[in-house]
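Note that one protein chain is taken out, while the other chains of the complex remain in position.
Labels A and B are assigned to the chains in the order they are written; within every chain, residues are numbered from 1.
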Amino acid sequence: MAEPLLELKDLQTYFFAAQGTRIVKAVDGVSLSLAPGETLGIVGESGSGKTVTSLSILRLLPTAARIVGGEIRFAGENLVTKSEREMQQLRGDQLTMILQDPMMSLNPLFTIGEQIAEPLREHRSMRGQGLVERNKDLLRNVRIPSPEVRLKEYPHQMSGGMRQRIVGAISISCEPRLLIADEPTTSLDVTIQAQYLRLLKDIQQRVGLAMIFITHNIGIVAKMCDAVGVMYAGKLVERAPVRAIFNQPAHPYTEALLQAIPSLTDRRERLWSIEGQPPDLANPPAGCPFHPRCPKAEARCHVEIPPEYHIDENHYVRCWLWEKR
Amino acid sequence: MQRYILRRIFYALISLVLLSITIFCLVRVTGDPAVLMAEPGAKEADLQIIRQEFGLDKPWPVQYVRFVANLLQGDFGTSIYYRIPAFDLYVQRLPASLLLAAVAMAISLILGIPVGVFSAVRLNTWIDNIGKLFAILGLSLPSFWVGLILILVFSVSLGWLPSSGSGTFWHLLMPAFSLGWVFTAAHMRMTRSAMLEVLGSEYVKLARIKGLPEKLVIGKHAFKNAIIPVLTLAGINLVLMVNVAVVVESVFAWPGIGRLLYEGIAFRDFPVVQTTVLLGGVMIVAVNLIVDILYAYIDPRIRYG
Partner (left out) sequence: MDSQVLAPSPILPDQPAMPSRWQQIRAKLGAAPLIPLLILIALVLTAVFADILAPHDPTVGNLRYRYRPPVWLERGTADFILGTDHIGRDVLSRLIYGSRISLFVAVTAVLIAGSIGTALGILSGFRGGWIDQVVMRLTDAWLALPAVSFAILLAALTKPSEWNVAIILGVVYWTRYARVIRGEVLSLKERDFVRLATVAGCTRARMMWTHIMPNIANSAIVLATLQLGVAIIAEATLSFLGVGVAPPKPAWGLMLAEGKAGLMAGYWWLSVFPGVCIMLIVLSANLIGDWFRVWSDPQLRQL
């Protein structure tokens, strides 16, 4: 087995609010690994900790948050202990991220050309005509027509789909090893979503990029990902190859998520949703966080947090129901 | 966009009309305008002559029409003390006030903006606390008291700077600082909040994701966006400065329109007082209108709306 590109070991990221009196355990003991070139999808409800996990990897947490435990191993090195300077060198170069809203991601006061050029200038010290040519190439790779013209234009002159592609171009400009995409299609029209996803897959194959795809849309996961991690209330409750998740979901929450997807052959009259609400992360319930909403909860689930069980090849689940096997 | 501009001009005109009506009514409501226009100690007979000459015995609407007609022709009355048209007097003194305001504005921006930026970037640290203290002090100290203290320290104790009059750069320093003081705090606050907002934006996040050094993130991306509302505020404040300079100009005997107002009050020179307030208001309306129109050019939503 090849050396994993990214490995999270028991990552804990907490938010400290109200002068330290309220502690929100946004990410509470998450472990996962990612091989080079692999695409991992992370799914979960809002507030489950998906975004905070990705921000932790990049070490770009808001001031109220802090990594309080665990390791993040990227290409063998622990990112948690790196200095800010070292992280700055990694970001944009080897590690990169695509944000959700293309409208807001680009600075309205600078030209596209200027914004694309920045990572190359910073990390590859490119200048002058060489830089301009490379910028045009990047735009062509994300299928933006007439790049020479586009480089001189401003963000508000472009459509949403184009902006998202430009953001994509910026992120791969230095040929990174890992790309984290945080809900990249949520604010796009449905018609453009498919195009964009194909583009991302394309880039990935060309550049040999590993991707982490954060989404709440299971359909996208099925299409794009090799492996899936399911998060709930700051914990990773199941992780498995994509087929296993769909065909043999192990955790009750995963089952519930799959059940909630409406389908054309569905004979049910009402849309089914999971009862209850996600827990307050400042005061999480004792035991397994899902137990208040879990149809299969047992007495033990109310009291103790289950450990991770290895139930199949690359398939892990954090649930007491799997203890015996 | 044309509709927008026309509407703005319309509102500006309404403001001007309201301004003139208000002043007109106030003067008549609080006393006898003839008394105000006459020399102190005038007799009833003299007052009668004044009333006839200025049409003060006619009904108010008629008076108002005459009042406005005069204004539009540039006739703002004659200064009792200086015996020249009040309008000319105002125009004579205006440059001095503009100079003072310009320097005060420069001081407020040069001091206020950096403090605001540092406060925002080092949020909730001791630097920020100093910045916040600075802002609150700015609001809490009356400008004329700042002037008095400056005189105490730099003129009386140290003897470095002249305490009144004008003519050299050294005369300008203390009044400009006193006048700029309040605005320094306001600009600092605005810069701080604009920076905070920008620092939380997505494009700043992207700049960090790109791995740009912090200096570049703050200095290039954040700053350029944050400075816009500050400069807008500064533009509006410039006119405000000219108008509130009354006290500072009095303290330092700076020969601007503020001091003119003060003299008008001290010498009971009513036409001068009325003129200063009227023209001050006109300037504010004019500047607001210009700023509104400029916005129409900058903000595409208005342009094509």
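Assume a residue touches a chain if its C-beta (ideal position, glycine included) is under 8 Å from a C-beta of that chain, and two chains touch if they have at least 3 such contacts.
These figures come from a predicted structure and were not determined experimentally.
Participant: Consider the whole complex, including the chain that is not shown, and state which of B:Leu71, B:Ile151, B:Met174 or B:Met190 touches that chain.
Facilitator: Here the residue in touch with the unshown chain is B:Ile151.
Participant: One chain isn't shown here. Among A:Ala17, A:Val149 or A:Ala194, which residue touches it?
Facilitator: For the chain that is not drawn, the touching residue is A:Ala17.
Participant: Which residue among A:Leu6, A:Leu34, A:Val52 or A:Ile67 touches the omitted chain?
Facilitator: Of the candidates A:Leu6, A:Leu34, A:Val52 or A:Ile67, A:Ile67 is in touch with the missing chain.
Participant: For chain B, enumerate the residues touching the unshown chain of the complex.
Facilitator: 11, 14-15, 18-19, 22-23, 26-27, 30-31, 36, 136-137, 139-142, 144-145, 148-149, 151-152, 155-156, 163, 240, 243-244, 246-247, 250-251, 261-262, 265-266, 273-274, 276-277, 280-281, 284-285, 288
Note that in this section only the chains that are shown with their structure count from here on.
Participant: Considering the complex alone, what residue numbers of chain B touch chain A?
Facilitator: Touching chain A: residues 123, 201-203, 205-214, 216, 221, 224-225, 300 of chain B.
Participant: So in the complex, the part of chain A that touches chain B is made up of which residues?
Facilitator: 58, 60, 63, 84, 88-93, 96-97, 99, 101, 104-110, 118-119, 122-123, 156, 167, 170-171
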